[in-house]
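Here the complex is missing a single protein chain, while all its other protein chains stay put.
A, B and C are the chain letters, set down in written order, and residue numbers restart from 1 in every chain.
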Amino acid sequence: MKKILNDPFAYADETLEGMTLAFPRHYAFAAESRRVIVRPSGAIRGKVGIVTGGGSGHLPVFAGYVGAGLLDACAVGDVFASPSADEMAIAMRAANGGRGVLRLYGNYGGDVMNFDLAGEIVEMDNIESTTVLLADDVASAPRAEREKRRGVAGMVYAFKIAGASAARGDDLAAVTRLAQKTADSVLSMAVALSPCTVPQAGKPTFEIGEIEMEIGMGIHGEPGVTRGPLAPADSIADSLLDPILAEQGPGKGSRVSILLNSLGATPAEELFILYRRLASRLAEAGVTIVRPLVGRYATSMEMSGVSLSVLRLDDELEPLLAAPADCAFWTVA
Amino acid sequence: MKKILNDPFAYADETLEGMTLAFPRHYAFAAESRRVIVRPSGAIRGKVGIVTGGGSGHLPVFAGYVGAGLLDACAVGDVFASPSADEMAIAMRAANGGRGVLRLYGNYGGDVMNFDLAGEIVEMDNIESTTVLLADDVASAPRAEREKRRGVAGMVYAFKIAGASAARGDDLAAVTRLAQKTADSVLSMAVALSPCTVPQAGKPTFEIGEIEMEIGMGIHGEPGVTRGPLAPADSIADSLLDPILAEQGPGKGSRVSILLNSLGATPAEELFILYRRLASRLAEAGVTIVRPLVGRYATSMEMSGVSLSVLRLDDELEPLLAAPADCAFWTVA
Amino acid sequence: MSLTTRSVQAGIASVHRMLEAGGHETLTELDGKIGDGDLGITLLKAFRKLDEVAPDLPQDLGQALAACAQAIASVSSSSFGTLLTTAVLSAAKELKGQQSVPWERLPALLQGAGAAMAKRGRGNLGDKTVLDPIDAAASAALGLSDAPDILAVMRHATQQTIDRFRDRPNRLGRARIFGDRTIGLDDPGMVAFKLMLDGVSG
Partner (left out) sequence: MSLTTRSVQAGIASVHRMLEAGGHETLTELDGKIGDGDLGITLLKAFRKLDEVAPDLPQDLGQALAACAQAIASVSSSSFGTLLTTAVLSAAKELKGQQSVPWERLPALLQGAGAAMAKRGRGNLGDKTVLDPIDAAASAALGLSDAPDILAVMRHATQQTIDRFRDRPNRLGRARIFGDRTIGLDDPGMVAFKLMLDGVSG
């Protein structure tokens, strides 16, 4: 797979520079670091701040979701690598509007350690902070070891719901509780068809045969559950949905939102082909789909494959999902 | 490149079915054909209707742009193939709110013939109609033979501006004039890095070396202007911009919008890397960029590459570009 | 002997047989080189559909050909399919209300069809498209009255036209964009016309 870039070591930096140039109403650099993206308006006084952070190469995740009704600041690492604790601390300070800061990010070792370290750093500044980790990838550990699971596309729901909670003026405890509730209510499952190339590494993250796919593979190419011949779309849809339903079991009459997400190269056409099957499976099960998201919400550059996230809704979460939000990649009006 | 599908011959049909299931507030089938997408609310009385049509495989182009402030109906062909004149006639009838219908689509032989035929068919129904062809691809013919150029991503601007004109109540002549003005004010140029596969054909649309790119290649793999080694991002940006500036020459102080479009697999990160360079080149030339679009607006499934479209703005076009619009792929609020 | 709905039915059957026997592959290959490779399938789908509707065609030649045009339009929308629809429609209009016409009208009908196609496709003679052999075949056969003679003359003129254009570049349709790379290659639409004439001839 070929890439359009100048210097592989400047891939993340130039990406962020382009983002701030293209969308200056949405994204600005923090004064202290060009690896921290903040809202151009600065921290909002009296609002709980929400920060995230993680590696580059997943746009719109992570920095793309800085915006109204969403996040306040984001620390950005190199491709697929954690940002530093320094940068995370800068992001937390930038997001602080005086009512505390929620750290909301995916469960990856490096990110967790650095965010913990950052939390200790900003405590010295008297910024109150909480943490909610997304660990929605069912393929990455059995239910019994849930806390070891990776965070994947399901985090988009957490950004949206926590963002809406903060935007309406909830306090840190409430925003944190709703973010945690979302994290506990969403499960994801992915299938990978072909790899992407980390610019600094210069070679694909994994190898896979011309007619193979891997169910449960991670967004950085971490091995999945089964590798087998490329199946028809309907059977792929089932492979994504079945393990989620098995664990989450939304009953007849329940309401869910689903995010059917391209990892990058897989076109919208193929997402819709999969969606048909998912819609009919869920209708059969008596489950109503609310505000589905179909598109590229959490990617791995040019990787080919899809992920499915299912969020169980209730009367508390559903209005927050519907609340207005605005970033350069996603507008809920 | 691998594809997620069931039956290659049902690729277009299943795509449309998924679209209508996922976004029933945005897309519905016409009563007479499942190859025609209309607004679920039906034709809007007293509004000029806008229809488009073309092959599948380019989402959001074409059917994705049916929506408020955009298009009213779209006839959809197989992947990269024209819809039939029958389907186009159905789309025109569905879009007719009594004030006439504009046919707004890309300059491809089959589409033109079929839309002409469709126009003759609906004339019998006393539906007044006009045609505006997009022919924005500078690589596809020299300036002297402009009318032979293909229509590519620039058509998104025409959908937006004509859509806004119709939405505010302009008559058919005015909507047509503004669509034509947009068509005359936009130029595009593309670079392709790797091909896509038409499901029914089962093999890539073209072949290209592992470190090659082709400047000026068409969205169906039509040969371009030059093929050469994969260049650095900044030099690719120049290759896209230079021929457009040479022909369009926006002077110091002029205002343009630019659409930097991924053909499918090329990730957002790489669009932003290119954007940096474009922004600095245009700033140097004293040209102001207004409302840039960066993302996937006109694709060729999983093809890797990008296109650049530059639209010259004036006081008449700029507010129409900023007017509200809403489809499942793009919201201007 | 004159041209009737039966002749139309027989013609459909022969061309269909020729295509199923492999004729469509030749076209696919040619169109694959300088186009999107769908010409064989386009014609195959058209003639399969025509074969379906053939038994029920009315005696009125105009109505029969109009039904044929609609059949083609319903299954195919690639350029050649639309041009074929246009051509058949043009003949349908000419023959409205007639159940039988002398064969000698065929060349003029073909000329009229060619003109309709040129209008529809905004094409000109010399662009290296199906228009060129149609014009050549029709002109050459004007005045002849015997079906086998007409077909023989048309086939000869068509082959001559293909040969004459081989070393020129395509100037219309998808192939145009390939420019000089089309030099030395036969235009797929011309060859399609030739194959249809061959098919009808036996």
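Definition applied: a contact is a pair of C-beta atoms (placed from the backbone, for glycine too) under 8 Å apart; a residue touches a chain by one contact, two chains touch by 3 or more.
A quick note: this is a predicted structure, and the numbers were derived from the prediction, not measured.
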Shown chains that the omitted chain touches within the full complex: A
Residue, one of A:Y65, A:F80 or A:F329, that touches the chain absent here: A:F80
Selected residue (touches chain absent from view) among A:H26, A:H220 or A:R296: A:H220
Positions on chain A contacted by the hidden chain, ascending: 77, 80-87, 109-110, 112-114, 116-117, 140, 148, 150, 198, 200-201, 218, 220, 222-223
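We adopt the following convention: only the chains that are shown with their structure count from here on.
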Overall pattern in which the protein chains touch one another (line/ring/star/complete/other): line
Innermost chain, where centres are averages of C-alpha coordinates: B
Distance between the centres, which are taken as Cα means, of chain C and chain A, whole angstrom: 56
Interchain centroid distance [CA atoms averaged], chain A/chain B, Å: 29
Chain centre separation (chain B, chain C; CA means) in Å: 33
Chain B residues counted as touching two or more neighbouring chains: none
Multi-chain contact sites of chain C, meaning residues that touch two or more partners: none
